[in-house]
Each structure stands twice: as C-alpha cells, then as structure tokens.
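A quick write-up on the structure given underneath.
Of the protein chains in this complex, all but one are displayed in their positions.
The letters A, B and C name the chains in turn, as written, and every chain counts its residues from 1.
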Amino acid sequence: MAIHVNYFASLRDRLGRSEDTLPAGEGLTVATVWSRLWPDRPLPPMILTAVNQEYRNLNHPVEDGDEVAFFPPVTGG
Amino acid sequence: MAIHVNYFASLRDRLGRSEDTLPAGEGLTVATVWSRLWPDRPLPPMILTAVNQEYRNLNHPVEDGDEVAFFPPVTGG
Amino acid sequence: MKSLSFHRSPGVEMKIEICAAPFDPMQALATYQESLTGLRGRYGATAVFIGAMRDVNEGNSVQSMTLEHYPGMTEQQLQQIVTSAEQRWEVLEVLVMHRVGTLYPNDPIVLVAVWSAHRAAAFEVCRAIVEGLKSQAPFWKKETLSDGAQRWVEKNTAG
Partner (left out) sequence: MKSLSFHRSPGVEMKIEICAAPFDPMQALATYQESLTGLRGRYGATAVFIGAMRDVNEGNSVQSMTLEHYPGMTEQQLQQIVTSAEQRWEVLEVLVMHRVGTLYPNDPIVLVAVWSAHRAAAFEVCRAIVEGLKSQAPFWKKETLSDGAQRWVEKNTAG
C-alpha cells in the first residue's frame, strides 16, 4: 500500500498535478505528508485538508492506505 | 349610503348571518357599530376588526359608505 | 381564478393569485419562472414554500377542508405583506398563490416563491411572507373530520 494524495481546484492548477503517492512511514501527519511531497513549498494559507474524505486538521495522523486531500475553500451551491 | 358590515367564518356561523347594513351616524366607531347591531351580545373575545379591508381597532371611526368586518383569528397558509 | 400583478419601483415585481380550483405548485412555479425572461441570469437564488393539507390535525383524522376568505381584503393584505418584506431585503420577483374552496389531504394550499440575486434575501423574504400570510391574511379553515363532524380551525401553529 501507500498514501494517496489528491489536490483539487486552484491548488491543483498551481501545483501542476492532481495527485501524488507517498510511501507510508512512522508518525506521519497531514502536515508532514505535505512537507515530504513539497519540501520547498510551504502549505499555502487557507488550504483545507481531509483524510479518507473527512475534514481533518494538520496534526491528524496518516497511515498506510489513507487518502489525503488538500484543497482551497469550497465554493459550491 | 350606509355602513356595510361583514361577518366571516365561525363568527358568521354563530351569528347566523354574513352581513348587515347600518344607517350612518355621528361619531360611530367599530365598537359602536357592533353594539348597535348586537345590543344584547358583547363582542366575543379574539375577534379581529377591519374597516375598508384594513385592520383597524375598536376605536377607529366609521363613516358613511364604510365597509366594516368582524372575524375570528385567521388560519390560512 | 383571480390574479393581481403589481409593477413597482425599484423594479421589483410580484404576482398574487387566489385560486378557487386545485393548482399544481411545481407546474405553476415552472411556468411562472419561464415567463421571467428579463431575469434570466440575474437570480442566483429561489426560495420556495409550499403548504399542503395534512390528513391529521390535533389528533383527528381529517377528510376534507373548506378554505374561506375575505375577497378584496385578502389580496390587499397579501400585497402589503409582500411589499413590507421586500422593503427589508432586495429581491427580484415574488409569486404567491393561495387556494380557497374545498380541499382534500395532500392538496396544495399555498405557494410562496421568491427570486433574488443572493440566498439570504430569498430565504428571509420567503419566510416573512409565509409568517405574515399565516397571521394577517384573512383566510379561514373549516375541517370535516372522518366521522363527518365539522369544526373551524381556531388558530394557526406558531412557527
């Protein structure tokens, strides 16, 4: 398995891709998933984060097989 | 001319009629219109009153040609 | 079917209709909205309320209902209720339809629809019109229960 990462909307456009895969590891959190994938790019402000399709904050643990998502404020409805 | 009086809904059923006509007179109000038509029957509680199809209280003056209405609380919608 | 249309500054419009025969609120809504060609692309929000007849009231099974009104005053009151709600919020268009006559369970009683640019105004005005209508518009309901007994509805529920 691994950790599957999704980017949506303007964040995906800015990053230039819609997904990433990261090997699982000890003590990973939403924040460290980002920093491993984007070591030179701080997480932009206002970005929302989800683990397995539920909103979770940056300190939420991330485990093997999890789906992590980063996206801008939602604008539906 | 004269004063035209309407009764609606349960009040009309209780009174046994839907309208009355009263000769105009000096200093008439909604309250005195009722007491002239129903000298032996005090105005029942909760009754709403209108003059010329606008809500008006019991002290509102009533003039020749006016349409006065007495009715119970409304239950539309 | 009696219908009043008012065209007032600042460009807000409304249609108020007292219906002596059954009406289909979704169909009426669709037809009315299609007629709003000048508003296409301008309304971001439509809030709608439909009141229908329930088959139970105060614990009793209800077979049918007669809705009486005060012709003339009803339309005048509805117009005032709509105008007053529109003065507090910016809306584009309002449609109010209300049944009178004999109704059976599930029959639509009232339709209130409000079109506006943004959702807050549509919601607020729709609800204000429904509440105003329930407390001020001269309509009265008489129920026929399942055993044939008749009774006037004394009071609308708060809400």
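By our rule, a contact is a pair of C-beta atoms (placed from the backbone, for glycine too) under 8 Å apart; a residue touches a chain by one contact, two chains touch by 3 or more.
Keep in mind it's a predicted model, so treat the numbers as computed, not measured.
Under the touch definition stated at the start, the shown chains contacted by the missing one in the entire complex are A, C. Where chain C meets the omitted chain, the residues involved are 24, 26-27, 29-30, 33, 40-56, 105-106, 117-120, 122-123, 126-127, 130, 157-159. Taking the complete complex into account, residues 6, 8-10, 13, 50, 53-55, 69, 71-77 of chain A touch the chain not shown.
Criterion: only the chains that are shown with their structure count from here on.
As a whole-number value, the distance joining the C-alpha centres of chain B and chain C reads 27 Å.
Separating the centre of chain A from that of chain C, both taken as means of CA atoms, is a distance of 48 Å. In chain C, no position touches at least two other chains. Under the contact definition stated at the top, not a single residue of chain B touches 2 or more other chains.
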